[in-house]
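These notes concern the structure reproduced below.
With one protein chain withheld, the remaining protein chains of the complex are depicted in position.
Then we have chain A:
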Amino acid sequence: MGKVHSFTSQEVEAVEDDAQKTHYFLNVGKRRKLDAVNDHLSDASQKKAPFTELFNSRESSQAVEKRYALFCDVWDRQHQKIQSILEHANTSLFEQLTEYIKRPVVTDAQSERRSLENTHKLPVGLLLLGSNTANNFRVVVDFKRHISSHENGSSDIRLINLDSKTCVNIKAGLREIIKQLLSKGSEDIKEGDEENDDSQDESSDDEDDYDGRVNYDFDIVEDWLARYMAKEGSSLFTTKLRIIIVFRDTDSMNKQVLNQLLRLLHSYSTKLPIKVIMGLSSHNAIEWVDSNLTKDLRMLIQCVSFSSIDNKALGFKLINEIFLSYDNIQYEPLLLSYRLATIIYNRFQLSNNSIDSLISEIKLSYMIYFYQQPLSCLLDPSFLPSPLYVESLRKLPSFKVFIENLIFQYNKEKKAAQNQRKPIAIGDFKISSKISDSSLETYKKEVKSYLSSSDRIIDEFANSYNDIKKYHLQILNVVNIVHSMQNLNPDIIPLERIKIYQMVVDGNLIFSSYLKNVLSGIKKSPGELLQFLMSSHVAKQIGDIEDKDLIKLKHTLSNTYDEKLIINAFVSYIKSERITTKLEHKLFHEVFSLSGGNIINDECQLEENYENLMINLIRPKLRATIENGLNDPKSYLENDLIQSEHSPVLPITCHLFQVYKDAPSTINIYDFFTAFKHSLPKDALLANLSEGCNNEKDRDLIKSCSDEDRWNKLVYSWFLLSCFELVNLGFLKEKSKNDYLEKAIWINL
């Protein structure tokens, strides 16, 4: 019984925790009992990778599993990184909090003070969190975990979680506190020694009727404490017990209730070891307290503020660790494409700074890559590509560009050779290159070999794999150097690493005014650059991959002290062709870059309009989707699950939507109704309805609807229903005079 109880309470908690998330996951019920056949089936399906066979199902199952394994491998590594960052993000805060909690509640100084009444103060910890409520929620949950994971001290700390939903009024709040406190107490006893059987009975009795008190009477807690301390043999001054009341979303709570609760807790704080921790969505403790608590109450509490790590900084730290760390070069060669980098950066910076949402974006990008890119197997050098892969490598756009480039070169040289043969009119014109026919022939053969020999392709792929690793290292070095050098110029608004990366990958850095400012900063103190290059923040070599340009730069710089030379060397380093090449111009970049899935016909110029599959899944265009759905419901309705061969009729609302599209901006309701009525295919609808009926009675009923009067009534009811649906979807608005409807028109949604 005890186990079942704890399980359900956990589940309830999980549901509550879910309430504020932006994304939800379908959990296959753990407790659902599957019969033997299902068991067998699920086992079989578990063994199979959840990816489908690509190449029009010609992909071998080993390759699918390989892809899945690669995905798991890559994501596991990234996930571990994320977890360790998140776990350590708030460690110092949690340690401070724990220390604060463990401090004695009533100190000797305070007990002296009590010569005059009311001078005792309720200790309140103010947790200064950011404005993102989802992140704040995570911090509080993490704290709870932190407390319970430190087993040695936890038995004395009773953490009580309150939020705006449980504290709609003071009665409910108190009831919740008492419930949580006592249920925890009894759990502990159940888990503890078997000797305490009698006390277990006692406490379970308490749960039922609280010793004859109403369930929001706070004296219950006082009684409970007296028993607890009698058992422990301690007093209020010496007890290690702490009752910690955590308000996790203080800003959404009713302020009156909050004030009342704090006041009440204050009057008990002389008798109980109570501490309150409030999670605030603000960084300014004074302002918050002054504007939310009454003057009297402010005198009754002693606030201590705790500041948490900046949420934005944490997000960028995550991005840096995942995409811009040197470890990636060896273990995980995927480069972030320009577009995906822009999308992730913009969303985090502009519209949604939730960490959880960021993580799901990243995960989805990886999933999309491994799910839809059959060539991802080639990332594992030990994978032996079949002719299918070679063929498909040849079909990549970047390879086509590569070949076209070669042919262009060939044609150019051929022309040059022909020119050479012609008698040259101007005497002193000299041809710089001497091209013989034989060399042209070999060139031709070479191009041909790309198109015919599979070994050649495989070799070229290996080369470009190596090349991309070098490129990766170089880019990271540039990003690191520029990022740290930007601080030298105080006029620059500092950019995040990902933003610099985005510029480098797009080949835009050298054109930007930002770089100009950075250079002027370096001009002022070139020594800093030298120092940074010699430090361990840049890597000239990772494994067997070298950054030759950097080595060259270091070499040049170490020999010179001239300002100008240093700047020149640095500029030529940054302008070197390896670095300024766009990622999109690299051969086989499709295989090596993480793009989050492409969308066809996406010709956006504005960064904020950029789209890819990932962002389209996470943040679809709501209005456009609804309109499309209403316009053409087939994409939603015609799937295997609900498909029926004889359903020529559209859903009723779609009919109304068609009429709505042709209507003027203000619509007379009667006109609207008449137009709607005429747009309905009466016979087809009725036939369709009667087809769906099982018994004779219903069928008769529908038959009788063909009578004009009845039909009108039926259509009118449909009309009203659909009208309300459109109103709720935001397409129509009721005018205050009721015989008109107004179209809510939105351009460009």
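The working rule: a residue touches a chain if its C-beta (ideal position, glycine included) is under 8 Å from a C-beta of that chain, and two chains touch if they have at least 3 such contacts; residues count from 1.
We adopt the following convention: contacts and distances are computed from a predicted model.
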Protein name, per the UniProt record, of whichever chain is missing from view ("Mic1 domain-containing protein", "Rab geranylgeranyltransferase", "Gpi16 subunit, GPI transamidase component" or "Piso0_001784 protein"): "Piso0_001784 protein"
Candidate in contact with the missing chain, chosen from A:79, A:213 or A:444: A:213
Touch criterion as defined above, residue of A:56, A:536, A:605 or A:738 at the omitted chain: A:605
Options A:76, A:232 or A:287, residue touching the unrepresented chain: A:287
Candidate in contact with the missing chain, chosen from A:263, A:456, A:677 or A:699: A:263
Touching residue (missing chain; options A:58, A:150 or A:171): A:171
Positions on chain A where the hidden chain makes contact: 22, 96, 100, 113, 115-119, 121, 125-126, 128, 130-133, 170-171, 174, 209-214, 216-219, 249, 251-252, 260, 263-264, 267-268, 281-290, 293, 298-299, 301-307, 310-312, 346-347, 349-353, 508, 511-514, 516, 603-609, 619-624, 724, 727-728, 730, 733-734, 744, 746-749
